[in-house]
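Just below is one structure, and these are the notes that go with it.
Note that this complex is displayed minus one protein chain, with the remaining chains in position.
For clarity, chains are labelled A and B in written order, and residue numbers in each chain start from 1.
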Amino acid sequence: MRKLLALGLVGGLLAVGAQGVMADENAELVIDGKTFVTKLKAPADSPFDEILSGWRFRTDETQALQLDDFENPAMISAQYGEELWNTADGADGKSCADCHGDASESMKGLRAQMPKWHEGKKTLFALEDHINWSREEHQKAKPWKWESQEMVAMTAYIGLQSRGMPVNVKIDGPAQEWWEKGKELYYTRVGQLDMACSHCHENNYGNMVRADHLSQGQINGFPVYRLKWQGMGSIHRRFKGCMDNIRATPYKRGSDEFTALELYLASRGQGLSVETPALRN
Amino acid sequence: MQMTRRDLFALAAGLAAAGLISLPADASTDAVEAAIKEFAGGMPETGGVDIGAPEIAENGNTVPIEVFADGAASIMILAAGNPNPGVGTFHFTEMSAESRASTRIRLAKTQDVVAVAKMADGSTKMARREVKVTIGGCGG
Partner (left out) sequence: MANIKPRVKVPKKAKAGEAIVIKTLISHPMESGQRKDSKTGKLIPRKIINKFVATYNGKEAFSMDLLPAIAANPYIEFSVKLSESGTMRFEWTDDDGSVYDIENKITVA
């Protein structure tokens, strides 16, 4: 009985109609002459036929804001990240650049592999964990808060160095356990609305929840500048928003649950181009 | 007297017709007119101003707008359905290649965007354009 009710609710939420604000299906994301992979045929074991970047679900006007790095307000954050990269911090008075040099070389490809198993700490690291670990370990600096302007700017700047590269996370070895945990979370019903991620983002992507066009919940563009937020936010902030919406008690940003979910979601978007820092509605 | 719902509707409609209560309307209709008159010194004729805007804005927080009025010295933008209608005013000069400018604005709901142009000779023109703003059902 409980199941039926929940289904009815989902059906009620999804007003599948002509109301939708759809973008041109053939539009391509091209930045500085480089075409990004925003659509690809999914492998046999994927729940999707086609893997689609969130960019494809936005209107023409929203899409356009990501086509030009000057017009994309997310680039301001990445620019601030570059400044922080070159600024000394912590008791040792070192900057990121003092050890890592030119980020466009040393950080290239990192974002595409995150989250990633960290052998030293024996845990799964999101990019934020990596940054804070390095701040404490190498700079003797205080860790940044997950959603602080500095942390988001740094993940945007480091992520930018992988822009255009295919998402390529490792889900075997010690990461496998985390991936399984993330998968379990993805399909587990939670909250007063008793919904799982899959109800919207696997079974109903492309449909409308009232005025919102549901995407596949791909995370290849994070951190993103979101029009709703009028600012930048992390992947975990987005997870929290989703959980709030289905009236569930959200996990904490940086929690094992969210990092496991991040790995699982990243794996569902293998092959999409990293779009960091992207723009969404 | 016991009132049915139908009676209430009839009463409300009657009162509205008599101008005693106002049916839901933009609170700022007067403010819009006042702002136009203050800027233009009267109600300008319609036409001669182009407003470029999405038909449907995905998010009211950031709506791209472009205005153009050939020969305008300044163009004021109003959002007729916002709590405060003022948005901003562009001022052009002899160095302007043309009297055209773009920005991004906030729209609280579906409404008319109004652009009023003041020409170098003091004459004025205006245009209106509806922009639908989608209110999200979700979107975290």
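Rule of thumb we're sticking to: contacts are C-beta pairs under 8 Å (C-beta built on N, C-alpha and C of every residue); 3 or more make two chains touch, one makes a residue touch a chain.
The structure presented is a predicted model; accordingly, all values stated were derived computationally and were not measured.
Contact with the omitted chain, checked across B:29, B:46 or B:102, is made by B:102. The chain omitted from view is touched by exactly one of B:36, B:87, B:117 or B:131, namely B:87. Annotation for chain A: contacts to the undisplayed chain at residues 70-71, 73, 76, 79-80, 149, 230-231. Listed for chain B, the residues touching the missing chain in the whole complex are 61-63, 66, 79, 82-84, 86-93, 95-98, 100-107.
Here is the rule we go by: only the chains that are shown with their structure count from here on.
Residues 54, 56-59, 61-64, 134-140 of chain B touch chain A in their complex. Put simply, chain A touches chain B in their complex at residues 13, 21, 58-62, 64-65, 200, 208-212, 227-228, 230, 238, 240-242, 244-245, 281.
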